[in-house]
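Missing here: one protein chain of the complex. Every other protein chain is in place.
Labels run A and B following the written order; every chain starts at residue 1.
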Amino acid sequence: MWSERARKFLALGLTVALVATLGLSGCARDETEEPDDTGATETIKIGVHTSLTGGLADYGFAAAEALKIAAEDLSGFEVDGVTYDIELVIKDDKGEPAEAPIVAQQLVDEGVVAVIGTLTSGAANAALPIYQAAGIPMISGSATAPDLTEQGFENFFRTCLRDDIQGAALGEWALELGAEKVVVMDDRGDYAVALANEVEEAVDAGGGEVLRQEGQEGEVDFSAQVSNISAFGPDVVIFTGYHREAGLLFKQLTEAGVEAQFMGGDGIKSDLIGEGAGGAENVEGALCTFGGFAQEGMPGFEEFAAKFRDATGEEVGPYAENNYDALGAVVAAMESAGSTDSADIISALFEVEFDGVMGTLAFDEKGDVSVPGGGSGTELVPRFEYTGGTWVYMP
Amino acid sequence: MANPFSRVGEVFGRVPRWVYVAAALVFAIVFPMLESYGLMQTLWLRLGTRTLVYVLLAVGLNLVLGETGLLHLGYVAFFAVGAYSTAILSSPRFDLQWNFWLIMVIAMLLAMLFGFIVGIPSLRLRGDYLAIVTLAFGEIVRMTLNNWEWLTNGPGGIPGIYPPVIFGWVVDQPAEFFYLLLVVVVIVVALVSNIKNSRIGRAWNALREDEIASHHSGVRPTQAKMLAVVMSSGIAGLAGAIFAYYQQFINPTYFLFMQSVIVVCMVVLGGMGSIPGAVLGAVALDATPEIIRQTFTTWLPRAVGSDFLPAVQAALQTDFDRYRMLIFGLVIVLMVIFRPEGLLPNQLWRREVHEEDPREIEHTRQHLFDFEEGRQDLEV
Partner (left out) sequence: MTLEHIFGLTVSGLTVGMIYALIALGYTMVYGVLQLINFAHGEVFTIGGYIAASTLIWIGVDATTPLAVKFAYFGLALLVSLVLTATLGFLIERIAYRPLRNRSRIIALLSAIGTSIFLQNLLVIVFGPQPIIMPTAVVPTGFVEIFGARIRVLQITIIVVSLLLMALLTWIVKGTRMGKAMRATSQDREAAEMMGIETNLTISFTFVVGSALAAIGGFLVAMYYGSLQFNTGFLYGLKAFTAAVLGGIGNIPGAVVGSLVLGLAENWGVGLNLGVLAWLFVGGLLLGLYFQLVRAPRFRIDHIAEEFRTPAYERRVRDVYRFAPVVALKTLFAERTDALLYVSAQHAVRLTAANVILLGLAVLFFVNGDVQFASKWQHVISFAVLMAILMFRPSGILGEHIQEKV
């Protein structure tokens, strides 16, 4: 009797699934058959693959808002006699690599010609095969892992600095401060570990003594690490993870009586670090680098910042201008290629040189942004100091 | 039976079982074709492929949780072992591209070995210790994958996994992966159903119902349990190996504890000890949330206008995962309290959990009169 009921459930489920799939796929097909020969203005779909929820929601928010501004600014460009308006298709992958392929497939199904994203390197690695197979260019404003452009994917570009440049800059800075004993600590996340490895290498190469420590992301108890650090007696403590753990770690170090200069990568560049440390005074004077470019000296930054403030009522978030320029690069590539075809955009992106908020940008043969004004890299990494509850640019 | 569904149930129940199996198979075979004829978005094919991976995991875990009655909370660790076998042996990481069949065998054997290792300390102990040991083992595996940078590239993961080549056929399209997984699922389900009805399967069920009684009837508990754990580990390793090929990139965040819980939830929902139940549980829990999300965030707004229930849309977009896991937790609690036999129950398990119900005892007398009557206690 019960297996009868079981069969009933199975049959019902299958019928419903079949009907639903057929019906829904019908909807999907209707969607793609929009007639659009109405005039000289057409809409072009650009995908935004970012993380609006999860641990990096504030980064994703900044990226999405910057791109909305960019879409408004850049709409109305002309390719081959047709004026195009940009329609952004914004999707959220929560910063999880497991979710990224699904989001990527959704964007591909939507028929976007290019994608701005992803926010994190892990998601980029997971999504790249799908964009690659669909031949869609992908331009990230914040995926900094070096291996992304080392694997030979021709459709990946980025408008931010790689971890190896930032890591080297962070290590060099610590040595510049006269540090001999340096603690390098990560949070076992992909971004922090990659950066910490680069920092360690740079400090080692510069003749500093390194103690490597590791915490876990989301952890609150750093007591073993604090004991080790305080026994080591460092001049500088560099934490490459994010601001929550950084705040807690610096607080616990202060309480344990460690008197060292606290430093970090761009993960700690959030004003919330003061709150996380239980009070801004615990992290006063901390230093950090950033994976974007110095905002001072950017030709279009003031204008962009004003627009960002108008749109959101907040200061410009991390990597906002990098995302803005990522869309700028796509538009410039379409204009220069005279085509809105994804394959043409990819080949044009390698050629194009365009003026964005951050200056005149171009991409090298790997897809990394070649830095405005040339140069080897580390001197371009901007430096900040935490004073009075906010990060202040150090020229 | 005062159940309003009972008449419908009777009608459906008259249809022989093979019809349902055939219908499910036909549906699964037709499903990717919808995509290739442009009737369905590729997204659904990807989601379907993911569901098949979960089906494989649920069927594998069912051997331990359902058939043998052992709670295994680190199942995803064996999945990870399989996935990393593929990722290491078929990617630019060490510049290797081993044969597909060889990798499948290695992944399964390695996962089985790990199952054996985790079985040694835990199977001699009370059942609930196994839950904690497997949980700890799952975390050890994940953290080791995250920390052992020389082998696994740590949290950065292993990108660029080469597609499998099976007799010269390069599997790299979503539809091809779907069929590959479907074949594997069918083989595994066929094997598992045979084992389930064999001597070993009956030994497992006996252990689940009363370990001491079965021990005295000649079942060797540790060996039988070990066999279940090792076999299910092998299935997870197989699933992981194919999953890594399919994703082309893996890192340790794919193998969080929550994944194990999700698979447990699938088995509990579908019905412990029932293979159709495991399949149904996987399909229901993996596909339904996605269908709900797409309905409210994509299709309905498209059909009705984008201002359709903005609050629901916003909630689904931001907190979807939280609510999903919240409901999964609730599903487990409610199922074990109110319907522990699951949606598609297995006869024996059902009897076991509803023994106090006189109607059921009557039912049991009618249908399974060869079992001793009036067995009361389940507590051990």
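We take it that a residue touches a chain if its C-beta (ideal position, glycine included) is under 8 Å from a C-beta of that chain, and two chains touch if they have at least 3 such contacts.
Not measured: the values here are computed from a predicted model.
Visitor: Which residue, B:97, B:144 or B:295, contacts the hidden chain when the whole complex is considered?
Guide: Result: among the candidates, B:144 touches the missing chain.
Visitor: Considering the whole complex, which of B:42, B:122 or B:259 touches the chain not shown?
Guide: Per the contact definition at the top, the residue touching the missing chain is B:122.
Visitor: In the full complex, which of A:105, A:140 or A:282 touches the chain missing from this view?
Guide: A:282
Visitor: Thinking of the whole complex, not just what is shown, which of A:224, A:306 or A:392 touches the missing chain?
Guide: Checking the options A:224, A:306 or A:392, the one contacting the hidden chain is A:224.
Visitor: Of the residues in chain B, which ones touch the absent chain?
Guide: Counting over the whole complex, chain B touches the hidden chain at residues 65, 69-71, 73, 120-122, 124-129, 131-133, 135-137, 139-140, 143-144, 146-147, 212, 257-258, 261, 264-265, 268, 319, 322-323, 325-326, 328-333, 336-337, 340, 352-353, 378-380.
Visitor: In the complete complex, which positions of chain A touch the hidden chain?
Guide: On the side of chain A, residues 54-55, 188, 212-216, 218-228, 230-231, 244, 247-248, 251-252, 255-257, 275-279, 281-282 touch the unshown chain.
Assume only the chains that are shown with their structure count from here on.
Visitor: In angstrom, rounded to a whole number, how far apart do the mean CA points of chain A and chain B lie?
Guide: Here the centre of chain B sits 34 Å away from the centre of chain A.
Visitor: Can you list the residues on chain A that touch chain B in the complex?
Guide: 1-14, 17-18, 20-22, 24-29, 31, 52-53, 92, 94, 96-98, 101-102, 105-106, 108-109, 121-122, 125-126, 128-129, 133, 145, 147, 151, 188-190, 193-194, 214
Visitor: In their shared complex, at which residues does chain B touch chain A?
Guide: Those residues of chain B that touch chain A are 1, 5-6, 8-15, 17, 20, 23-24, 27, 31, 34, 38-44, 46-47, 50, 92, 146-147, 149, 154-157, 159-160, 172, 247-249, 251, 253-254, 271, 274, 276-277, 280, 283-284, 287, 291, 294, 299, 302-303, 317-319, 321, 341, 343-345, 347, 350, 363.
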